[in-house]
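Every protein chain except one is present and positioned as in the full complex.
Chain IDs A, B, C, D and E follow the sequence of writing; residue 1 opens each chain.
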Amino acid sequence: MHTDLPLEELRVRRSAVVEPADFDDFWARTLDEARRADDEAPRLAPVSHPLRTLVVDDVTFPGFAGEPVRAWFRRPARADGRLPVVVEHVGYGGGRGHVLDGLAWASAGFAHLLVDSRGQGAGWSRGDTPDPHGSGPAVPGVMTRGIEDPETYYYRRYLTDAVRAVDATRRLPGVDPDRLAVVGTSQAGAAALAVAGLRDDVAAVVAQVPFLCDVPRAITVTDESPYREVADYLARHRDREEQVLRTLSYVDGVVMARRATAPARFSVALMDAVTPPSTVFAAHNEYGGPARLRVWPYNGHEAGEADDLAESIAFVSDVLGSPA
Amino acid sequence: MHTDLPLEELRVRRSAVVEPADFDDFWARTLDEARRADDEAPRLAPVSHPLRTLVVDDVTFPGFAGEPVRAWFRRPARADGRLPVVVEHVGYGGGRGHVLDGLAWASAGFAHLLVDSRGQGAGWSRGDTPDPHGSGPAVPGVMTRGIEDPETYYYRRYLTDAVRAVDATRRLPGVDPDRLAVVGTSQAGAAALAVAGLRDDVAAVVAQVPFLCDVPRAITVTDESPYREVADYLARHRDREEQVLRTLSYVDGVVMARRATAPARFSVALMDAVTPPSTVFAAHNEYGGPARLRVWPYNGHEAGEADDLAESIAFVSDVLGSPA
Amino acid sequence: MHTDLPLEELRVRRSAVVEPADFDDFWARTLDEARRADDEAPRLAPVSHPLRTLVVDDVTFPGFAGEPVRAWFRRPARADGRLPVVVEHVGYGGGRGHVLDGLAWASAGFAHLLVDSRGQGAGWSRGDTPDPHGSGPAVPGVMTRGIEDPETYYYRRYLTDAVRAVDATRRLPGVDPDRLAVVGTSQAGAAALAVAGLRDDVAAVVAQVPFLCDVPRAITVTDESPYREVADYLARHRDREEQVLRTLSYVDGVVMARRATAPARFSVALMDAVTPPSTVFAAHNEYGGPARLRVWPYNGHEAGEADDLAESIAFVSDVLGSPA
Amino acid sequence: MHTDLPLEELRVRRSAVVEPADFDDFWARTLDEARRADDEAPRLAPVSHPLRTLVVDDVTFPGFAGEPVRAWFRRPARADGRLPVVVEHVGYGGGRGHVLDGLAWASAGFAHLLVDSRGQGAGWSRGDTPDPHGSGPAVPGVMTRGIEDPETYYYRRYLTDAVRAVDATRRLPGVDPDRLAVVGTSQAGAAALAVAGLRDDVAAVVAQVPFLCDVPRAITVTDESPYREVADYLARHRDREEQVLRTLSYVDGVVMARRATAPARFSVALMDAVTPPSTVFAAHNEYGGPARLRVWPYNGHEAGEADDLAESIAFVSDVLGSPA
Amino acid sequence: MHTDLPLEELRVRRSAVVEPADFDDFWARTLDEARRADDEAPRLAPVSHPLRTLVVDDVTFPGFAGEPVRAWFRRPARADGRLPVVVEHVGYGGGRGHVLDGLAWASAGFAHLLVDSRGQGAGWSRGDTPDPHGSGPAVPGVMTRGIEDPETYYYRRYLTDAVRAVDATRRLPGVDPDRLAVVGTSQAGAAALAVAGLRDDVAAVVAQVPFLCDVPRAITVTDESPYREVADYLARHRDREEQVLRTLSYVDGVVMARRATAPARFSVALMDAVTPPSTVFAAHNEYGGPARLRVWPYNGHEAGEADDLAESIAFVSDVLGSPA
Partner (left out) sequence: MHTDLPLEELRVRRSAVVEPADFDDFWARTLDEARRADDEAPRLAPVSHPLRTLVVDDVTFPGFAGEPVRAWFRRPARADGRLPVVVEHVGYGGGRGHVLDGLAWASAGFAHLLVDSRGQGAGWSRGDTPDPHGSGPAVPGVMTRGIEDPETYYYRRYLTDAVRAVDATRRLPGVDPDRLAVVGTSQAGAAALAVAGLRDDVAAVVAQVPFLCDVPRAITVTDESPYREVADYLARHRDREEQVLRTLSYVDGVVMARRATAPARFSVALMDAVTPPSTVFAAHNEYGGPARLRVWPYNGHEAGEADDLAESIAFVSDVLGSPA
């Protein structure tokens, strides 16, 4: 069942999200602090694994506040010259997973950094990165941790990790920093949009069914987690609507999208109840650079799966040039 | 439907939980550190409220690591002499709630401290106490936060707050520290058992359908949260069973119960899938002091509700002497 | 997820409920018969309970057809002069509950009559009042009992009990009949509206997420019980739509609201699927006296809980004057 | 999934239901009162219907307290001599339904009386018989109506209707009273067993997945309604277990079965969660006359459906002799 | 809850289904091939059964590709002259069921052919007719079997069976071929509409909550099976939307309805999520002959049940003349 507005309305939808006056300052300061906290190069450690066609490293790089973030760095075992590189995050609840999962980008000839999500990684896939920050009373899940204030909000840390992952990636061995793409699905699509909006050195962007877009609408049109967690929080902390919406406006993918300029590929699924189509269209329709959007009419949040992936590999190859 | 063993087997059930060798040292050190971090008296602040029969204070006391924990302190507006006092925690996911909730103990003539649960309080009732500690990858909820190690485990902090709540209560105005009871339902029952096991100055204990008892069994016989969160964690972090069970053994209510000596009242519900009857019986059957157990044959985890409360008020009045 | 129309449409919504020509006669006759059946003063019996700050009586008063209805009468143990008084009913399926439940109004200095719901009281809370009237074939629950005719309909009896509860309350000891409010949530909100519409001696009205409003719409826009019971009935007794809607028009809160004049406080929850927002707005928008409406944007049928209660206490204190 | 004990344990299962000392007196008095209240012959009224092969009458007969009970009386349009006759009730929540439903017995050559269930008939099928008796607080459904006492219990009335339906049937036109069978499924199976236990003029009995057998066990081993309604009642009215079980012992099918002598056919379904197999086996294993039992290993409560029906027609034809 | 558009929009709704250019050729060829494959008269076999008022035959007739299709042929045991005859199919997942099921039409004096659904018959009722055709990858259920192409699609075979059932019926003993009606509910309503559109010798049509109408809309507005199976298929086979919608246009009831001319009776249920009201209205609104529509406002897909049946018997009796 289609879960949102008719397609013709989706095509022209704009978000009513209110952009905070100090949005750019907030992020400039946040990222500056993170860089100053620790600007060491990423550390690479060997991994025990059975793969023969790929080289794998266990990477640790400094994220928010310089805190260590883990990632898998995988690339073709035999490569000539510097490789185009793809930075990818993971969906809500999961971590970077097992080193045997998610081999497609590297097998397609890219250097590939798959970045952990701090404090998640005990849900649908395993992670290894802690989030060493507590919070006030919160709904289970990370969505409302520290949501009282943009300074303490979980996604401030998460998105800073995402921006810093690109800093780290540019210093990884064998990588061509001029050919760097950020890609992701759902929560990881939110990361990709944020990086696209907060950096100017990203060459291509892929945001599949991105989360965290047009949040004020999202929390009133779906009952599915993670947006639901915000509604659940406000169902209890009834006097904090303004405060919470303010916090969320600092991480909203629509605001990020307006600032982005790199070529982008979006996808959206019309039967998706997790990231409602109108919220994805809102981000796409306001994206600052050239953007294409693939509509999957009969999918839920799983969207295009490997079909999306194949199109994304083709798109990134187009924009960045194919791996040699 | 009865959710566990036949009643005759429940009556004699013992737990197979393995008690760590340094259990007592662990807790002695933990509590000692907490006391040394901050041993100030509880602070009382006025509360805006419409109650006429009760006096209400918003209490802040030092908990784990001296961190501030909030509580409602309510007592009869007109009382002569020092009052017997009841310390109570709240169930999983909730906080101390609204000052208009939970008026029974104070209306029955007791001084009553209702203590927040750090970092919870955005679920079925509201809380005001943060948990300023991050964690490794965790399942949504607090049950697996820091579960890798007894030192970092959420319930180390939570139960320390419970023990320190008694320290604070003994210094509250109008309270008779020799007539102090700890009471609670579900998670709060776990708090009551822990306090009973870790202190020797508690005069009465009430543990209604207590959580956190015989955990190794609990996590294999129910699919309900919060025990389910441990199984979910181990479903992903498959190599940590031993490590996680070791952590849990430091907070298991059965181990606490063995050390307790104050008169206790338990209740258990035979249709309870949240705290399976066999785990409650295990704690009761190994309790170190005199203990009675009320069996509710047709209830789920809601157990006896106000009927339990009325019996608990009567029990505490019996043991402590009625309020004047 | 918001469950009904957009807020701007809700603000102006009117109901299409058709008011029966003999509505006022029907109720005048019904109430007159009830009063004639038994107009004895309410009987008060002592209750065994542990409360010290409150005085509690177990009240029995004559309701519909003079049949005995039970209630808890609770008030401050020490009060000077006559008290403002609050009459409250309970939500669908429940009864007056345990004497230890619901202590807030009395603790806030009001005399408080908490009235049983005839024949309910075996659901979420316990009751003690029978409904000595059978019915034709009915869907489980009371919603369709006797629904074939306004004369035999359950809610004729229930609302008559509500009106008669006020008659009884005015004769309770220590009560100031000029300062009487009717309050309630959900089904009890329907009772409050009915009393407000059928009496002229009520000084204040509180209807939180009231049930039984704009019923012809309600039964087509929600699948949740109790409105669902009407649809289920008509799904089987397909030829009775007109007959059933006629019966319901005699108890519809919108029709009651049009007749009310006392100052009123409403609340509504935008994620409520039990009493859909449009039906609550309809009653509020057509209310005959001054009315305010609190909108809870992120709550379901639980609405404002103790936050609603606190606002209602403040509202009633404002209108009636604070308890001394 | 099999919902109960292994088949070899079911085969030998006996019930622990306690038989009240005055069971026989209770029923003798009850039936005697019913007969004295109204012992008129059943009234037959014409029905508008399109059937050509059957004659249909709308029957009203005096049931409990002489109250009118409705039934469909259908028989072959062309029949010679007096017909063997089958009296059948309907399952929980339903009524006698539409005159076009349930044509098999009459089409097979039997006179067939399909009897309404008082006060039900708004669930899965429609009914036309009121239950003019109120009750104390009850769980939605009829299962706990009046359950405080055997005198006021719903099933006292229901089973009296069943016994009186046989009195009425014996006086219906064209019927051979010496060839009368009582048949039924689920709740109607309970009716059949009760009639078999309380009368001595029934020639054959069919009880398919009968309800209301070994109730003390049933309410602890299933979560499905209607047994669940008893547990729900006791979950609220916690002090009435003994009282409620006493009431239920007056209507338990196991107690009825012990008194029965007519040849009987039972069926049971091993995946049935509504009438758990152990409770059906209990009634069968203690049945006082010759009894056969068909086991459906892969069915839930729907059991054998038309296959059961065909076997029952064959069984009744065998015992009563085929219709001419 | 009403599941679709407001009634006033439903009343005027038209479908956007695109009619394939070769629709008529496709069906002419398909039916011609079926007739040429096997045009033998239906075979009648005796059935063991207990019915006395009806004659029953187990019919086998040649369907799609001449493949044998099973049916029950039931008619009054004593009939003078040729009977009006009704051909009926069954709903999704079921088969012709037990010979004791569905006796109303024959008992009302009609000859009645109840036709099996090939390859179904293991769901809610039993069938005996295989579907000897495999398929490509398909979603569980028959809805997407062979959906890649109109030639291989399951419903090409199913609807051909329906058309051929009428050929067979005209040759059954005791039948008046000039008084033949096709009737059905849900999937069987789709069969009735198809026969009405593809034949010109049908005298009356009944389509209750017909399935397979306005399919392009249906698959986007409901999550219920069987329409859901198409969405599930396209969720995986994402590149086949055009191909699949083309296949479906050859069997769409709206296209069939446009070609029909016989008097028709439709029914629709406003709370139906299986065959959404807008899709049923679309077929009715574009029906080529005189059509009436019964709206059931409070029913789900069960719609009018025996009330629908009674009205349909009356309607068919009106159009065809009553059975003698």
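As a working rule, contacts are C-beta pairs under 8 Å (C-beta built on N, C-alpha and C of every residue); 3 or more make two chains touch, one makes a residue touch a chain.
Given the structure is predicted, the values throughout are model-derived calculations rather than measurements.
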{"item": "Among shown chains, those touching the left-out chain", "value": "A, B, D, E"}
{"item": "Contact residue for the chain not shown (choose from A:Gly109, A:Pro132 or A:Gly289)", "value": "A:Gly109"}
{"item": "Among E:Tyr233, E:Phe266 or E:Tyr298, the residue in touch with the chain that has been omitted", "value": "E:Tyr233"}
{"item": "Interface with the unshown chain - residue positions in chain B", "value": "219-223, 231-232, 234-235, 238, 241"}
{"item": "Contacts of chain D with the absent chain, listed as residue ranges", "value": "1-2, 270-271, 296-300, 302, 304, 307"}
{"item": "Footprint left on chain E by the chain that the document does not show", "value": "93, 95, 119-123, 125-142, 144, 232-233, 236-237"}
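Basically, only the chains that are shown with their structure count from here on.
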{"item": "If a chain touches chain C and chain E alike, it appears here", "value": "A, D"}
{"item": "Farthest chain relative to chain E (centres taken as mean CA coordinates)", "value": "B"}
{"item": "Listed pair (A-E, B-C or D-E) duplicating the C-E contact set, over half by residue number", "value": "A-E"}
{"item": "CA centroid of chain C to CA centroid of chain D, Å", "value": "39"}
{"item": "Cα-centroid distance, chain B relative to chain D, in whole angstrom", "value": "50"}
{"item": "Length of the line joining the C-alpha centres of chain B and chain E, rounded to whole Å", "value": "63"}
{"item": "Residues of chain B whose C-beta touches two or more other chains", "value": "307"}
{"item": "Chain contact topology (line, ring, star, complete or other)", "value": "other"}
{"item": "Chain-chain contacts as defined at top", "value": "A-B, A-C, A-E, B-C, B-D, C-D, C-E, D-E"}
